[in-house]
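Heads up, one of the protein chains got dropped from this complex, but the rest are sitting where they should.
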Amino acid sequence: MIERTAAPPRTHELNALFARVRRTTEALCRPLRQEDYVVQSMPDASPTKWHLAHTSWFFETFVLRPGLPRYPVFEERFALLFNSYYHAAGERHPRPERGLLSRPTVEEVFAYRAHVDHWMGALLAGEHGALGGELAFAIELGLNHEEQHQELLLTDVKHMLALNPLEPAYRERGPAPCAATKLPSERWASFEGGLIEVGAADSVVGAASFAFDNERPRHRRFVPPFELARAPVTCGEYLEFVEVGGYLRAEHWLSDGWDARARLGWEAPLYWKRDGLKRDGSGWRILTLNGARELDPAEPVSHVSFYEADAYARWQGARLPLEEEWEHAATGEEPVGNLLDSDLLHPASCARVGRRLEQVFGDVWEWTASPYTPYPGFQPFQGTLGEYNGKWMSSRWVLRGGSCATPARHIRASYRNFFGPEARWQFTGLRLARAPR
Amino acid sequence: MIERTAAPPRTHELNALFARVRRTTEALCRPLRQEDYVVQSMPDASPTKWHLAHTSWFFETFVLRPGLPRYPVFEERFALLFNSYYHAAGERHPRPERGLLSRPTVEEVFAYRAHVDHWMGALLAGEHGALGGELAFAIELGLNHEEQHQELLLTDVKHMLALNPLEPAYRERGPAPCAATKLPSERWASFEGGLIEVGAADSVVGAASFAFDNERPRHRRFVPPFELARAPVTCGEYLEFVEVGGYLRAEHWLSDGWDARARLGWEAPLYWKRDGLKRDGSGWRILTLNGARELDPAEPVSHVSFYEADAYARWQGARLPLEEEWEHAATGEEPVGNLLDSDLLHPASCARVGRRLEQVFGDVWEWTASPYTPYPGFQPFQGTLGEYNGKWMSSRWVLRGGSCATPARHIRASYRNFFGPEARWQFTGLRLARAPR
Amino acid sequence: MIERTAAPPRTHELNALFARVRRTTEALCRPLRQEDYVVQSMPDASPTKWHLAHTSWFFETFVLRPGLPRYPVFEERFALLFNSYYHAAGERHPRPERGLLSRPTVEEVFAYRAHVDHWMGALLAGEHGALGGELAFAIELGLNHEEQHQELLLTDVKHMLALNPLEPAYRERGPAPCAATKLPSERWASFEGGLIEVGAADSVVGAASFAFDNERPRHRRFVPPFELARAPVTCGEYLEFVEVGGYLRAEHWLSDGWDARARLGWEAPLYWKRDGLKRDGSGWRILTLNGARELDPAEPVSHVSFYEADAYARWQGARLPLEEEWEHAATGEEPVGNLLDSDLLHPASCARVGRRLEQVFGDVWEWTASPYTPYPGFQPFQGTLGEYNGKWMSSRWVLRGGSCATPARHIRASYRNFFGPEARWQFTGLRLARAPR
Partner (left out) sequence: MIERTAAPPRTHELNALFARVRRTTEALCRPLRQEDYVVQSMPDASPTKWHLAHTSWFFETFVLRPGLPRYPVFEERFALLFNSYYHAAGERHPRPERGLLSRPTVEEVFAYRAHVDHWMGALLAGEHGALGGELAFAIELGLNHEEQHQELLLTDVKHMLALNPLEPAYRERGPAPCAATKLPSERWASFEGGLIEVGAADSVVGAASFAFDNERPRHRRFVPPFELARAPVTCGEYLEFVEVGGYLRAEHWLSDGWDARARLGWEAPLYWKRDGLKRDGSGWRILTLNGARELDPAEPVSHVSFYEADAYARWQGARLPLEEEWEHAATGEEPVGNLLDSDLLHPASCARVGRRLEQVFGDVWEWTASPYTPYPGFQPFQGTLGEYNGKWMSSRWVLRGGSCATPARHIRASYRNFFGPEARWQFTGLRLARAPR
């Protein structure tokens, strides 16, 4: 994987990687009907065809236009439609109105992708000369960007389909066959803390691996001893919180969370449906990308907001981990797990394999107690791309570890994802932390 | 046409009519791309596929379910999705969320139509016995209902495409060839008024023609002498109001209209675009179903709200006509004009042919000064269908005469259309009235 | 009373009248605490001190400034604060923010009133010459305007106090002593209708009585025979509607009314409180200006919106009267009743005295089925005062007859009050109408 090589990728490696990432995005669309590409289910989500076009616009804007003087722009007016949030790149169509656009059609969007791929192929084949470092960086960034949109595409489709009373599935597929698993006998793993280092190693010529600007610079933090739960909180554990009235008692909640709960009508995680309740109190249903089914108590709970994760932890007499605690602990774990490449597209109940910390990477993004702020000495990317991460550093929380919809190539211990405290449509769960007892 | 026959339609006539109306709806969809069927541009509008399904649901609910005991319901859950506003017919999916549903797909919706058409065909072919009067009425109502949705389908598509910065056209077609026309030399036609009769004649067995419940009963009104403008207000005339600052002077406007203007940012009729302005002040562009083009000063102004129509009239020292004045005057005119059947899909600048009143039927719906209230002795349709018209009789205004998107079969002098005073997405214009001078 | 004199008021009569009306306004404030003058309970209501200042601003702006060249303006900046809605009179402080202004203080507002009264006194004493017709008209209008604000002052105070969990009373006073009354044995009075006349007689020099522009011109209407209920609907009758679930069945309601009911949480008339319910189902409490007490089933129901009045009438198989029916019937009744001058400040259960129509004037404003529109040939007042009535002629309904908070001098058969269909904070009730059976 590119971020683990000891040298910058040679052009033909980048070419293969480019083709692979772009193909993956399109493969994710295969189960969709034409109509599914069009709908925007809420302002935070985007239509599938917007994702397809926006990721192409990214390469067009930051690679082809600056890098290929004779590049023929596919359609000048797409710049307005498919710029997400880069002020320095010009005007933007309003985000909440992306679902009002029936055109360009899906067919036209795929033609746009093909056009961009064609010229990117030419560039990467070296037809236009050697690739400068700046362009190579923009391409690597564009691929990481597209991987992020692969995850968003799936979670946006899931959200859209879930609003439909017909409860259509993204695809029909049974649960993965799964050997019986047990919770770890020891619930907690201990860490000594101390003056630790966090963050991605600095980019050095000839030895750099990719990391986002927000993961740098690597720096020291002082961390007192702490314990982390060996496994993420499961649906069964979270269900108990729901059933004892956890959503009805203000004392567990942050004040803003309590208000959000009331305003947004939260009574359980997103996609939990009560209508299937049986007499014995069981029978919660859950909507998944693979269709609706009964809630599985053994799988990690997902689609909870920061406020719910925080309230659950407080109810348990515990807390969420700080991002430096999480990173310090995760650094010892192998970055493998139930990721997009597993093609389960849902957190797995059978992923435990006897490690010190289970399900660290993949399954669910884990909310941390850390607001998303710059590391000391933070330097945004140069130019327009400086808007990529830095300007979101307020009112968001850091999540760590990736989910079942994150490409395996994309995740690492230092990776900082971030969402607002009310967001629930990503695969977001939690792992408890506490002081040593 | 059915409302002009001296006897109720025989079954085979109804059969042919049914087929014709249903085909017309589908023909209107032909220029659309798959993606165009999905989008809802605002709460007042609906996606095309919703119109296609809802009109089928109407026949299924009010004809096939009660009339054909063995009718196999296509999909029970469609009742929730495609009931518009009939409380007595059960729960309804929220109107503003119609654009969030990618499923059923367009293909499935056409299959639904075919299913309903098949069983309606069987019913109308007499395979299941003679058609009772109640069912015949429901079918006639269903056809009138579908004709209303033909107009809405077009105006909703127009609104949706107009929101798109790419400015796609519904279809590409040049303006109709048109001989030079002149404004009538006399601007005003005089009417004596007196104790007149308005409303559709009562339905009598063996001699009824269709009319909505809100057009009945026929009754007397006292009307002082009045004058009506011989032609609707044109774009050229309205442009003058725009250019002298009519939208900036509170004295022309009703108070609620003045506020609506500010809140909604009105500076000209809907679909007028200023960006094409030339140095000499001309150059307004207008978006039409046939594409964007220069404003034609000779065509009737359209897509103005009641408030704009009212303000224009006051600025002119005139007023809007009362609906009884309009009906009284229109009764003497032949109900022909630039209607849906002309296939222009835009108000025509060359429709004047030397009548006393020009362009009475077709081209643009004409706002009246009459709030939409029940006629004395009003009786709503029986049962669930009583919700068709009666419950909307507040905060709406009556419009008369039909537009270029109204089926010719559908319009008559007594026809009462109604919209809220802020609505602009229909083909709505105005004709001035005044007291004799 | 001035509108009944055969000649325009002589100056000294106007002087006495002016003093009386102004004193009445101030007397209404006597029960208030200083703090009560400041609060604005909703955008439709105004703080008491705003009413006191605004009515003074009216005389300053429309009488003293144009009529008294040497009039020293009390405070130029008050023009901004106390202009209600006259665009032609300059900028206005936003209506919903009237309760954000602690200054001018109550004391300063009374000083402003005294200043205006002083100069009005000088003008009316003839110190500055004879009073021209235009000024005399503006004064008469200003007095009618102030009488309207007397009613608003009381209803606004009632609304504000009712929001307070402490349930303070405007004043403590027991119910009026009252002989036992019976409902009329005949519920309905019949009217023949025909070609009738409505509206105030035209103003003629030397013989004019005051009427608002919206009451003119007098004109003919054709009215079929109709019946009116002899008495307004009582609380006991309305309670039945509440208790059989009238607020839970869509079929009684206009569509907009049904939505308003849900949005605004209506379950009974405003100021009805369920918390006092006894086991036997009785025990509704009602908040009045004289304090909270048990609901009296014999008193006319009040504080219902147009939508509730309309729904009640439909549930009863009846309808609301048209304003021309009401005026035609009321013309035969003496304009006396439970008005502000009675000082009950609440609809009375013992006001029936054996007339053909009971409680026509006073007690409660009666909603009509008539949207508020201009009479044929309507001419607004000249100049800025033309904004007084005309610009409100959309989305409002006509009410007739005055209430227990309307000054006796102020009401007449032709008087047209108007409010939006959701307004409930006025003393608004209803009287049923129907076609003859």
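Labels for the chains are A, B and C, by order of writing; each one numbers its residues from 1.
Just so we're on the same page, contacts are C-beta pairs under 8 Å (C-beta built on N, C-alpha and C of every residue); 3 or more make two chains touch, one makes a residue touch a chain.
Because the structure is predicted, anything quoted here is derived from the model rather than measured.
Asker: Among the chains in view, which touch the chain not shown?
Answerer: Every shown chain touched by the left-out chain: A, C.
Asker: For a quick check of understanding: of C:Gly99, C:Gly193, C:Gly291 or C:Gly420, which residue touches the chain that isn't displayed?
Answerer: From the options C:Gly99, C:Gly193, C:Gly291 or C:Gly420, the contact with the absent chain belongs to C:Gly99.
Asker: Pick out which of C:Gly133, C:Pro165 or C:Gly317 touches the chain that's been left out of the picture.
Answerer: C:Pro165
Asker: List the chain A residues touching the unshown chain?
Answerer: 85, 87-88, 195, 219-222, 224, 250-251, 253-258, 306-307, 310, 369-371, 373-374, 376-377, 391-395, 421, 435
Asker: Across the whole complex, list the residues on chain C that are touched by the chain not included here.
Answerer: 33-39, 41, 49, 77, 80-81, 93, 97, 99-106, 160-161, 163-166, 168
One rule holds for everything that comes next: only the chains that are shown with their structure count from here on.
Asker: Indicate which of the five shapes (line, ring, star, complete, other) describes how the chains touch one another.
Answerer: line
Asker: For chain A, which other chain has the most distant CA centre?
Answerer: Chain C.
Asker: Express in whole angstrom the distance between the two chain centres, defined as the mean CA positions of chain B and chain C.
Answerer: 39
Asker: So what's the Cα centroid distance for chain A and chain B, whole Å?
Answerer: Measuring from centre to centre gives 48 Å for this pair.
Asker: Which residue numbers or ranges of chain A touch two or more of the other chains?
Answerer: Touching at least two other chains: none.
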